[in-house]
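One structure is given here, and the rest of the page talks about it.
Some chains have been omitted; the remaining ones sit where they do in the full complex.
Note that the chains take the letters A, B and C in the order they are written out, and that residue 1 is the start of every chain.
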Amino acid sequence: MIEQVQEKSGFIPNIFLGLAHRPDEFRSFFAYHDAILERKGNLTKADKEMIVVATSAANNCQYCVVAHGAILRIRAKNPLIADQVAVNYRSADLEPRQRAILDFALKIAKNAEEVEECDYEALETHGLDRDDIWDIGAISAFFALSNRMAHLMDLKPNPEFYTLGRG
Amino acid sequence: MIEQVQEKSGFIPNIFLGLAHRPDEFRSFFAYHDAILERKGNLTKADKEMIVVATSAANNCQYCVVAHGAILRIRAKNPLIADQVAVNYRSADLEPRQRAILDFALKIAKNAEEVEECDYEALETHGLDRDDIWDIGAISAFFALSNRMAHLMDLKPNPEFYTLGRG
Amino acid sequence: MIEQVQEKSGFIPNIFLGLAHRPDEFRSFFAYHDAILERKGNLTKADKEMIVVATSAANNCQYCVVAHGAILRIRAKNPLIADQVAVNYRSADLEPRQRAILDFALKIAKNAEEVEECDYEALETHGLDRDDIWDIGAISAFFALSNRMAHLMDLKPNPEFYTLGRG
């Protein structure tokens, strides 16, 4: 996915440079990233990017909100959705299924210790199975790491991300 | 200011429609808005819009972040600043004076009961006087109201605001 | 309303002095105040003052709790209600309808970004319509502004307010 963005846009996302001096962490970071974002299941690519943007906004991560906001606009073919989800996903134009996905993703991001069986059941009513729910949680968990690393590095989004996909 | 945006862009911001069925509130809302945003002092128009965006983001207000984000990009002649301030003003490209202004504005937005004399003194070291500090606080306070009204109305930003000023 | 208090009590509430050096803000503040507190609907004057006291207490605003606590005692003809609502409205002597009004007012004061359709429906079961709910929200929003302005000015309640209406 990152390669696609890179190819299409002609620039190297700063996260690649930020992690470059730690090759072991670089490799495992992107291997993990691809493992969860490229797995096939009932979540669409737009669903996944929506989780990234919503949880990264809750963690106030400038790099991830701006960079993945761009990818979300492209994946969802919707120039407005990323800013809506970033500011307040509760008032974004979402279907009930998407809203339920983000409610769970945010609970993992902010109060994972309170997740209970009923949270799983709520998602199952939207046709998501246990593997899909793992995916939602795993994306939220991976960006719990990414957002903190971006804060640690004071990582800045490439200027290109701000305008990509705005149509 | 709203008229200028309207004129330049050729659309009526949704806040005008949202308040239209309550003429008394409409009139006093815009009179108040203009009283604080158009007063002359040491704050620039860009400083003021920055306060609006930062505090509205802290209040998760979609309409105000997107609409005033557009105005901030135009006032500051900077296509990136609004998204930076909205996600995390602490990591935005700001001068120390701007950072101090936003620290105070956020304190009024979120913990106004803890404001003390030392907060004023911190701003005075940046060449701001008591009238300027009133302006910072008054803008933050006015958008405490506006953000809550926007949530109450479930007010949506006009699509035009998302792209204005992105250069 | 302010005039009535002033007339009855023979003193000028400090909020008038606090805003006097900013005539434009003074005018729009009181115009807004009257627009929402004097509008006719299903909320009684006591209901409205109860909203002011409960939300101002949640914002730790000394001036508004003490001044509007006095007005609440008078409007409700109840010398105990203001202190009860200020300390913990959940344990005040309230009817279910009043409790529901304050739950909504506090949500606007503290978590307005989480307001959803079900919050409206809860109030409608108590015979309140959409205009009444706007009033509740608008009063809470206006005092979000007022409380912050009072903190900014370090506004002190007139001594008279402490004892008014204690019977």
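One rule holds for everything that comes next: contacts are C-beta pairs under 8 Å (C-beta built on N, C-alpha and C of every residue); 3 or more make two chains touch, one makes a residue touch a chain.
Note that the structure is a prediction, hence the values are computed from the model and not measured.
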| item | value |
| --- | --- |
| Whole-assembly copy number, given 3 chains displayed | 6 |
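Here, only the chains that are shown with their structure count from here on.
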| item | value |
| --- | --- |
| Chain whose Cα centroid lies nearest the overall Cα centroid | B |
| Angle (degrees, nearest 5) of the CA superposition of chain B onto chain C | 180 |
| Rounded Å distance, chain A centre to chain B centre (Cα mean) | 28 |
| Inter-centroid spacing, chain C versus chain B (mean Cα positions, whole Å) | 25 |
| Centre-of-Cα separation between chain C and chain A, whole angstrom | 41 |
| Of all residues in chain C, the ones touching two or more other chains | 113 |
| Residues on chain B engaged by chain A in the complex (per definition of touch) | 57, 60-62, 65-66, 69, 79-80, 83-84, 86-88, 91-92, 151, 154, 156, 159, 162-163, 166-167 |
| Of all residues in chain B, those that touch chain C in their complex | 22, 24-25, 27-29, 31-32, 34-36, 39, 59-61, 108-109, 112-113, 115, 134, 137-138, 140-142, 144-145, 147-149, 151-152 |
| Residues on chain C engaged by chain A in the complex (per definition of touch) | 113-114, 116 |
